[in-house]
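Here you go, one structure.
Missing here: one protein chain of the complex. Every other protein chain is in place.
Think of it as A and B in the order they're written, each chain with its own count starting at 1.
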Amino acid sequence: MSLLELANVSKEFELSGGTRVYALDDVSLSVDAGETLALIGESGSGKSTLGRLALRLIEPTRGSVRFQGTDVLSLRPPDLRRLRAKLQIIFQEPFESLNPRMRLADIIGEPLAIHRANMSPKDRQDRVAQVIEQVGLAPDMARRYPGELSGGQQQRVGIARAIVTAPSLVVLDEPTSSLDLSVRAQILQLLADLQAQLGMGYLFISHDIHTVRYVSDRIAVMYRGRVVETGPSGQVFADPQHPYTQALLAAALPVDPGEEMPPARLVGDPLSPTRLVRGCVLYGRCPVGEDRCAETEVRLTPVDDVRSVACVKPGTVVG
Amino acid sequence: MSALSAIRRSRNRPARPDTDTSGHRLLEVSGLTTRFDTPDGLVQAVNGVDLHVDRAEIVGVVGESGCGKSVTIRSILGLVRPPGRVVGGTAHFNGVDLLTLRGAELRRLRGKDIGFIAQNPFSALNPVMRIHRQFRNIMAAHDPASAGEVRDRARAALADVGIAGPGRVLDGYAHQLSGGMAQRVVIAMAMLLNPAFVIADEPTTGLDLTVQRQILDLIRGLVREHGRSMLLVTHDLGVVAQYCDRVVVMYAGKVIEHGSVRDVLTAPRHPYTQALIRAIPRPGRPLVHLTGRPPDLVDYPDGCPFRARCPHAFEPCGHTVPEPVTVASGQTYRCHLREDGEVGL
Partner (left out) sequence: MTETLADPAKVAVVSPRKRRRARRLPLWVPAGVVVAMVTAAYTAPLPHDPRVPGAAPLAPPDGEHWMGTDKFGLDVFSRLVASAGVDIPLALSGMLISLVIGVLLGLVALHRGPWGERVVRALDVFQAFPLLILAIALVALMGNNIENVVAAIAIINIPRFVRLVRSEGLTIRESRYIEAAHAIGASGPRVMFRHVLPNMTGIILAQASLAVAHSIVVIASLSFLGIGINAADASWGAMIQTGAQNMTTGQWWVSVFPGLAIFLTVLCFNAISDALQDSFGRARQR
């Protein structure tokens, strides 16, 4: 049984003007214990919406979310709150996600105050100190406020708060994208170490190809509210099947000046998410697209026992 | 030579040939120093920056946020506003020191001789003015032309940046454009008066990944095709590796290393450049990362600004600012540590 299982999830928002935004369209995916599933896509692909749906911070329009076999969507508020001890999230904006008027010890200790109500203050304090050390912060920082820390330190606090109740799954919503390169590496290292120690499953949301390649076991490529390709990350990176995946990987510029840059493949801008598309979402930008792509319902289909692609002619490579 | 005569001289020449008396050097910045007077104290944002751009050359300026790369180009363009001020240095462009020019002279130079592509296209475009009026304003400021002529030239400029229906874009407003389209319009405006030199400040930040590639390819094409030069500010070493000829690495408001892209990225000399390159996650390779954070720019440290984070720091780094050292290929770096292990003081 998977740790987290999302099946046929769709999410539509209504904007104030009455315009409907189709953020997610029939997405299914699962995360196993101890593994990292990376959700990669550009802004507007729906990856952050999916992350919040997995925690039921927002409600899907259709579909089901199961966590350790429990139907998350049918839980009553108190039961849902209890579940949050096992299901955590780390946000993209480290500073904005911390209450500026609380000291670090209180921020990190709050999940314990909620979920371990019978824990003695002394035990709670010890646990907070332990986690502060675990995420590489100095013990004397417990008395500080978030505004007094650097971006990297703030993100460590966010991580500490997420792991203090020993969750089995953590959603990481672009945890390093607001950080500078040198700090980013520290945080990635920390996240990898914590996963090895604690065996958590990660749903790692990112648009950075270098990062995803480094952290993920499996990846799901998202575009315009749909998963267009999924599989073990080694295989997807080595041999991308979907034209969008190919273009996305080509967009990561090699840092070695000797390495040749793959040709740019897509033309134009992504479609507006206010249009519900029946056929392929890449139609119009795709270098190998045909007329039938606009009409045929293209759904994620297995290409072998571990990989699936949503394309009528997967694996086509443009010359 | 006065600033104005320099401008007049360079007018109406499509692509400037390399026959200028100042030789192949187009921009030469030296000792540039910029401060911000904030309630928290005097922020030493740019501290004696030296850099140059030759004709038909693309130079990348790379560094982390707060390293002073954006302030540097804003200082060159005269776009630093109070509480910021440029307190020292020179920036010779075609023989004219840009830092001595006053408002009107500088504005004439911007657009006509120097095109600027800002980070956020939507802040560069006027939201309440139709696009064609904005094109007309740029032309009117430099080169009065009839309304029909403005439209033709704007159409041509938009076609050059790959916009399929230029007429529709010209009659519309900025908010009707996608991020990629808006940035194309900004690029068209920057190239409209055919400048010899382009400054781009993180031109693809905030755009979709697959669109970033298109925009970078476009900018490079427009620069190369007309023998223009460009200063490209970025935090992405991949952009430097693939789109630049030379690179300038900044840290804490100083240039700590510069040289050809090949030299700097494959054989970085400064420990900071080395760390920056190793911090990019690559499968199968351990992540090497820096500890700590950049120095406080209000309470600027003595000696080498990178000292506190440097794995090789030793005694002289604490009190002496390293002088630039140039090796045979022209690669220059500021570090007390020498390749042969000797201490250079």
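FYI, a contact is a pair of C-beta atoms (placed from the backbone, for glycine too) under 8 Å apart; a residue touches a chain by one contact, two chains touch by 3 or more.
These numbers come from a predicted model, not from an experiment.
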{"item": "Absent-chain contact - pick from B:93, B:116, B:197 or B:272", "value": "B:116"}
{"item": "Option touching the unshown chain, where B:38, B:90, B:176 or B:320 are the choices", "value": "B:38"}
{"item": "Sole contact to the chain not displayed, among B:29, B:56 or B:71", "value": "B:71"}
{"item": "Of A:93, A:217 or A:256, the one touching the omitted chain in the full complex", "value": "A:93"}
{"item": "Where the unshown chain meets subunit A, residue by residue", "value": "55, 57, 80-85, 88-89, 91, 93, 95-102, 110-111, 114-115, 145, 147-148, 158, 161, 165"}
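Note that only the chains that are shown with their structure count from here on.
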{"item": "Averaged-CA centre spacing for the pair subunit B and subunit A, given as whole angstrom", "value": "33"}
{"item": "Of subunit A, residues touching subunit B in the complex", "value": "42-44, 150, 152, 180-186, 188-189, 207, 209-211, 213-215, 237, 247-248, 250-259, 261, 264-270"}
{"item": "Of subunit B, residues touching subunit A in the complex", "value": "64-65, 178-181, 208-214, 217, 235-239, 241-242, 261-262, 265-266, 275-283, 287-291, 293"}
